[in-house]
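For this view, one protein chain was removed and the others were kept in their places.
And then chain A:
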Amino acid sequence: MKLLTHNMLTSKCMKGVTVGYPLGIVAKDIKVSETEFNSEFVSRIIPKLDWNALWKAADSIGHSGDLPQQLMEDYENNEEFLKKVHHVLLEVEIINGELVCPESGRKFPISQGIPNMLLNEDEL
């Protein structure tokens, strides 16, 4: 699970949960790899992110690097910044661990890079 994916995940679909976002991460195994960088792609993705949630997620697993906590203005032309964002979004992957609902504490396991968000009958 990459952090860009994590940025979209929520446990709001669970019964009794009002916000369910962002999900906490407990990382047991992390894989860092290199993927092709495309500045335009990154700058178009950024406005779709919850920046705060991204930073918190990256920080919680010790991979925020020197990514700023606040999103700067005029990032489209800041190649260096975009590369940092690219790294955090796409090059860090949680292989084994858990996602945690911030309201109920319910844990969703991540194994082989796949989060299991299947709910039990009583949670729907």
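FYI, a residue touches a chain if its C-beta (ideal position, glycine included) is under 8 Å from a C-beta of that chain, and two chains touch if they have at least 3 such contacts; residues count from 1.
The criterion applied here is as follows: contacts and distances are computed from a predicted model.
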item: Record-based protein name (UniProt) of the chain missing from this complex, from "Elongator complex protein 4", "Neutral alpha-glucosidase AB", "Fe2OG dioxygenase domain-containing protein" or "Phosphatidylinositol glycan anchor biosynthesis class U protein"; value: "Fe2OG dioxygenase domain-containing protein"
item: Selected from A:45, A:67 or A:100 as touching the chain missing from the view; value: A:45
item: Which of A:1, A:54 or A:92 contacts the chain that the document leaves out; value: A:1
item: Hidden partner chain, residues of chain A it touches; value: 1-2, 4-5, 8-14, 21, 38, 40-45, 48, 50, 112-119, 121, 124
